[in-house]
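Data block below; observations after.
Note that this complex is displayed minus one protein chain, with the remaining chains in position.
The block that comes next holds chain A.
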Amino acid sequence: MKLVARLEQSAPIPLAADIACDSGELLALVGPSGSGKSTILRCLAGLHRPAGGSVRCGDETWFDAVRGVEVTPQRRRVGFVFQHYALFPHLSALANVMLALQHLPAPERAAKARHWLARSKLEGLEDRRPAELSGGQQQRVAIARALAREPQVLLLDEPFSAVDQVTRRKLLRQLIEMRRSLAIPIILVTHDLEEAALLADRMTVLHHGYTLQTAPPDELLARPASVLVARLTDQPNIFFGKVIEQSPATDTTLIDWLGKPLQACYHAGPVVGDRVCWVVPEAGVILVRDHQAERENTFTATVSERLAWRGHATVSARLGEGQGRDATLSFAIGTAVAQRRGIVSGARIVLQLQKAAICLTAGDRTSGSQFGH
């Protein structure tokens, strides 16, 4: 079972999105507010009709604008967990789940609903109404109701946005456990990149309804397809430089950055003289000792900020001598290491930018050419 969709429309929210999700795969749709994430889910569920495109699930066509096919939400067998759960407020948890069991004979529904509530660890709460449940319990009822439908696709619309941080961690763990037993495509909409990276097999970055890039989370962060993707995925180290040498033989693309040569692995595409955008993930910036300063891509920097949280510190350091030839790099280290190495504001440090971690990327997708010749 694979869900494949192409969605097009110009209003009310522009869409030009390609979505593909395999059985057992969790695809996260990420992007800023108004990027069309929730509209895409609604299109997949049949709650919104796009102007063009198609939605196919396995052998079934749920929507095809050209052929005039439009299957109703009732007949799509979609499990949908809404952002604020959309539980039926006048019904108990049990009755909420029972309503999603219309495909079963009436006498079997209560037992089956109890089974789904038990799977969501909600035994003993069957008779409670949504208002009598905590946020986390409401979310679990919503998931139980979505799964009770025995769906062909599970759609989760920001399911963790309405709960506190502690509950969120618990629910995340439960979702990770639960998804192992689900052999259906799962699509998660979130604006939380960490949540997406934690749960998703692949991530799709959306902007103004366009799908900019789809890749596994690590790859997406290491190899953003464009500067826009890098910005939308909150990459802190995005810079511009000029290509000064292309050497496939030594697997090197040499960039002039802040007046110094910077080695990246060979990137086909740009030619000598091109202005390029390059990114390096925080993990690709390493704190080295002074005597190792002869290594490639080492820069002396001054610590400008250190933010510590739960044993991890995010450090910002200033490079260069001003006059437009300076930049701020961000990297992460353990707080214990930061303490030991005296990483405090104003400290002088040496940083190495790992050659393999540097990624040359295209400019804005609207800029026309991929690299600025």
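Assume a contact is a pair of C-beta atoms (placed from the backbone, for glycine too) under 8 Å apart; a residue touches a chain by one contact, two chains touch by 3 or more; residues count from 1.
One rule holds in what follows: contacts and distances are computed from a predicted model.
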Chain not present in the shown complex, as UniProt names it (candidates "4'-phosphopantetheinyl transferase superfamily protein", "Protein translocase subunit SecD", "ABC transporter, transmembrane region, type 1" or "Molybdenum transport system permease"): "Molybdenum transport system permease"
Hidden partner chain, touching residue among A:A20, A:V69 or A:A86: A:A86
Among A:R6, A:K37 or A:R76, the residue in touch with the chain that has been omitted: A:R76
Residue, one of A:S10, A:Q102, A:T250 or A:T300, that touches the chain absent here: A:Q102
Touching residue (missing chain; options A:L15, A:A45, A:M203 or A:I333): A:A45
Touch list for chain A against the chain that is not drawn: 42, 45-47, 72-74, 76, 78-80, 82-84, 86-90, 99-100, 102-103, 145, 149
